[in-house]
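Shown below is the structure under consideration.
Note that one protein chain is taken out, while the other chains of the complex remain in position.
And then subunit A:
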Amino acid sequence: MITTLIGKTEEAIQMIFDKDSFQENIIGTTHLDAELAPPVMVGQAMLDGEICSVLANNSRRPNPRFRVVYSGILGMEEAYKFSQAIYATIDADKDRPKDKKRPIILLIDTPGNSPGKIEEIVGMTKGTASYQFAIEDARLAGHPVIGMIIGRAVSGGFLCHGLLSDRILALPKEYGTIVHVMPTTSIAVITKIPLERLNELVKTNPVFASGAEYFYDLGGIDEMVKKPEDMRATIIKTVKEVRDLRKQGKGDQLGIWHRGEIGAQRGGRKKRMEAIKKIDEEYQKILPELLK
C-alpha cells in the first residue's frame, strides 16, 4: 500500500514505465553528464512500448557543489540539465514527423528553486527561464509534454518543472502531494492576516489555498489521478489526447493559456477572463489605427 511518493521517484518510474526500461542519462544518441546535477533524474524509458524522455527529480540526492540544493530543491545545474535533456530529445527526433515525436514525461516532486546567495550572484533566474523556454521549444516541435505531480509542486519549482506542460496531472492530497506557492501558515505571517481567517476563507476561495484540488479549480491542474496505480494508464491516455488534439489543429486546447480558460469554467479564476475580455474590446477599437 503506497501512502506517498514524496522522495520515491525511483518507485514512481517503476510504476509508470515499462518494466526496467529506464536508462538514466541517455536520450537518443546523447549521453548526458552523470556528474552534473545529481538531483536530476533524466533519461529515456519505454511507455506502453513507445520510447519517451523522462524528466524527473530525485529529492533524495543532494548536489554536493551547492549547499542549498537538497531535498528536491532545484538549483542552477538542475535547471540546465533539464534543458539539456529536452534539447537532446528534440535532437533525437529531428527526422521524425511532427505527430511521431516522443513524449516527454515530467515527474514532479520539488519544494522550489534554490534560495542561495551563489544562485543570486550567477543567476538562478536564467536557469529557470532556460528550462521553461526549452519546454516550449519541445511543444512547438510536436513532443507531447505531460507533467505528473507525484509529490511536491511548489512555487518556482513548479513554475519551471511542470507548469508549462501540455497537460498537468496530479495525485490527490491523500498521497501527501503539496501544491502551492507557500503554506497558508507562511502567508498568514507575511500578509499579517490571522491563520484562522485564512483557513475559513479557503473554503470559498481557492486562490491562496494550498492543495492540488484548489489548483484544479483554478485550472492549474488538468486532471486528478485518483491513485498511484492509475498514473501509468492516465499518462498513456493523456499522451494520446495531446497528439489527437494537435492532429486536429486544436493545439490551443493545450498548455497554460488554455488552463486559464479551464480555470474560469471551473469557477476558480473568473476575474482573469473578465479582465482579458475588457482589454480585448479596448484593443479592437484602436487596432485599425495601430495598423495604419
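The rule is simple: a residue touches a chain if its C-beta (ideal position, glycine included) is under 8 Å from a C-beta of that chain, and two chains touch if they have at least 3 such contacts; residues count from 1.
What we mean here is this: contacts and distances are computed from a predicted model.
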Listed names "Molybdate/tungstate import ATP-binding protein WtpC", "Malonate decarboxylase subunit beta", "Ba3-type terminal oxidase subunit CbaD" or "Phenylacetic acid degradation B", with the criterion being the UniProt name of the chain not displayed: "Malonate decarboxylase subunit beta"
Missing-chain contact among A:2, A:26, A:68 or A:141 belongs to A:68
Sites on subunit A contacted by the missing partner chain, in the whole complex: 65-68, 76-77, 80, 83-84, 87, 113-130, 132-134, 136, 155-156, 158-159, 163-164, 180-182, 187, 190-191, 193, 197, 201, 205-209, 214-215, 218-220, 255-257, 259-260, 263, 269, 271-276, 278-280, 282-283, 286-287, 290-291
